[in-house]
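We show some of the complex, not the whole, and keep each chain where it was.
Letters A, B and C mark the chains as written, and numbering starts fresh at 1 in each.
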């Protein structure tokens, strides 16, 4: 670790949480340079939906590399990209009857959000965007303005403006419709709140503490957006691509966002890729208006095409639902046994948040889990929520073992609360 | 191309400039799906300094993939990252006596610039940054505020503030010291210009039209920054990593930037990677203050380590100087033969800008070049500058052929001016 | 009127509402150049609390002018200013046990608010200010950012930032504690809402439609401000100086603002004057940090000193209460007789808002009132609220006659709704 301490910036974080030098990885396991194996309940912050180094993707990548396929292509046309576009259309859009144009942005979620915000502002000719408490949308100044976390915001060094903050579903208790205030303000020309260019929302706030919006609220939001000529941007970067048991997290809600931001899992193998899905009527870009050097990542197109194939039938999504239910059951029993009223369990599909109500406890539990060879990370306000996001294809044995270790770690650190 | 037209956003750009579907690439050549070969004078917008699919990097990548090395690691410690860090230190920093900490940001140049701006603002407690006419620093709101191009700026949809614009070297003619005005303003408490957090500068403005800052000007800038407690940020994203005939573009100028932003070429194989080099005294980040999902790209570390090895001796850089001189000579003769006073040639190492003084001419010449199987792109104000940035290791035969085609294309389109 | 139409800007407004050329004024009456007398239920937008050309003030002004007292003094010391300062202290502050420093700003309410915002930001080192729906605080960019009205805001031509908008008391219905959301957001480091420099509030939103905050809400606001280290700024510009039946509108609520902004009525005779009352611990200005040419208006000090004398005993305030109750009774009966559920009556002391629920009706009623020689102006969202703010010392006969005319005008225009 000395090399990291001497040569890398103080900003490094996860290598402090999990002080091991990793060398190899496979499936739901990361292996350090001493051969020690860790079960992965973190999945690269939601990137590795298909586990580490999935064999089918690996084979495709090796083939592509060996054949000297184009690696880097910006937004030139390539055969690999064409295959990805067509497969995305055939597997994801067509079966849902969805009509979206695909925009490949710089390959980070933050960049996809920046592009979505620009486009919404251009299409509407408006400036303000509504974002929600505990939202997380990225680290560059445009997306950061939509992010709620004070630590990240304060690091901007400049005011983060042009965003109105509204309470997410459930923020004021289950019984309060948190959209009502916005409804009144937007109907009132003297409220001081102008009609927004867009609402930007995660259906499940992952970094924000695994807060799950109810369908009725999402529908209300979509109606409010429509009523006021604002675009609905769904940031599905962490909970899309199968995480909730279907491709999009909003499948089945009846809402149809104007723009969907995808990144993380879309490249399949942990390779950077990001995309905005844009309703054709909003695709009002001029050519080259939002550029970026690494838009055309052909290795990511190759692995991502394999990733899409996992959605060609129901096997993966069914497994997500089954394993999600198992996870929920186990953690629910843990909550019961803890006997602490402040502890709360939230989640859907294969994303769960065990809210310990205490950042100190969560920090201790994370450490205790690592000692038990489990990789898991806290999130949410003051980092008090243990976020469980295992690879979607984690073997049941690893899932069970991981849950055992998590339960032990939480129990063992109960005193840290 | 139909698939792209139907499924991709209107924003696509380069696939309009070069209407071919590329399938394979090698060295300085891109090959379309019909087997047609193009000489590459574009190099992935400066990414592919080592050409397409360099065999040594390819071998390393295949080995790494086959061994199931960690692919995606955020800022966890990995063996591949450690090797990269150590090699960068040994090959680049140590021989120059430079002391920098390395911060891996989200893997785009824009993200590296955003991180640098945040850090400069944090370190100084100031807000304003000085950027230059025709500067290009990225597309996200923080970096975009530093970018000069109106088309990109207007797409923001919000004001881009906290940046003071100053004229780049030569902007007001060769004889005007463009820093003098800033010197007076910063010394005058009533000028309306506050002491800045940083100056952000490219030593050669690549996208801005291949404008080359003179050493004396860069030194003056470094002194001005120091005198006013501002950080000097060099954005070496496009012209670093060997482009000018040495690793950094500022080698030999005597200046030592407080922060250096690198991206594009650093990952070697066109794989996304970005890094900020930060003077230890400015490395005042808290852990995790600027995060990003794709910071830890191990394939890029693997290929990038091979890329660094090309700087272990002088062979590559000597070749860059030699081929750069050849390019300059050929283009100089072209300028001469064109007999148009508005045509200008600028450049250093293996980046050259042939300023045709007319966007229409440059557009026509780009098209004519593509018809001659040469990939080249215009840049600069109104897109009037043909930018020549071939891979650094382009074979002489390809370089010669490419220059032939370029000269023909420019001559053939003279009437379009 | 031709001269106005030819030489004055199109922006002129009130001369369109009340198309007469006024020549003289006395008490609660304005007299046009043809000798036609109008009862004044507008009082110079709340300036003329003591009526037009009060005889005691007039005598004092004539004496002062004749003696060549200093007229214009910026913040030099003058005898007239000293008398005003001392009288304000003796009559207003001392009896209430209040300790405030007085800052004379540029002589507009907007300027007082701008100064208060600057000071709150300086004292706290914070940037954001919380303002409320339907708030009105002025027209210059700092105060305008706190104002809610879209017409005024849109005229700024630049974004109005650094302000968080919260719902005023009653905005979401009588049963909703509109501060609860802010309480949660300010306690949550990931809410996206930073601790504010200040809350800026009117206890009764006059321009906003005569919305009256309840004492419990004001107390809650004061506690919230204190809990988060924010300053409480009460903008008492329209409803201070006796309007509610005591000097300050917040007398008797138990709250003690950190800064109080006064203007309009303070100069007594309609002469421009504005002042910020600042708690000594927050009086952290450097000399001359917020200047202004017309800070020292000695004629206003002279008339304003007489105005203060009206608060030396209870006569004026008792009359305000009595006449306010009478007004309320009459308007209540009107509401009853109108039989329209959307019509609402709000008010306290001698400010009342008759909310007709329709801007068209209010416009027609204003016109009908003018035809009946009553000057009254609508306010609130879409201008649907008839605001009754007669001079505090209006004779009962004029008050009664004015109320008669108002009731007739409203009844007569019922069809315009």
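Just so it is clear, contacts are C-beta pairs under 8 Å (C-beta built on N, C-alpha and C of every residue); 3 or more make two chains touch, one makes a residue touch a chain.
None of the values given here were measured: they were computed from a predicted structure.
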Q. Total subunits of the complete complex, with 3 given?
A. 4
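What we mean here is this: only the chains that are shown with their structure count from here on.
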Q) Same or different: at the subunit A/subunit C interface, is the fraction of residue numbers used by both copies above or below half? A) same
Q) Just by CA atoms, which chain is the most central one? A) A
Q.
On a CA-centroid basis, which chain has its centre farthest from subunit C's?
A. B
Q: Could you put a whole-Å number on the gap between the CA centroids of subunit B and subunit C?
A: 58
Q. Which whole number of Å gives the spacing of the CA centres of subunit A and subunit B?
A. 30
Q | Cα-centroid distance, subunit A relative to subunit C, in whole angstrom | A | 49
Q) Which subunit C residues touch at least two other chains? A) 159
Q: Please name which positions on subunit C make contact with subunit B in the complex.
A: 158-159
Q. Contact residues on subunit A for subunit B in the complex?
A. 1, 3-4, 7-16, 18-26, 30, 33, 44-48, 52-53, 58, 61-62, 65-79, 81-82, 85-86, 88-89, 101-104, 106-111, 114, 117-118, 120-122, 127, 139-143, 145, 151-152, 155-158, 161-162, 197, 263-264, 269-272, 276, 278, 283-294, 297, 299
Q) What residues of subunit A sit close enough to touch subunit C in their complex? A) 127, 131-135, 147-151, 153, 159, 161-165, 167, 171-172, 180-181, 184-185, 188-194, 208-209, 380-382
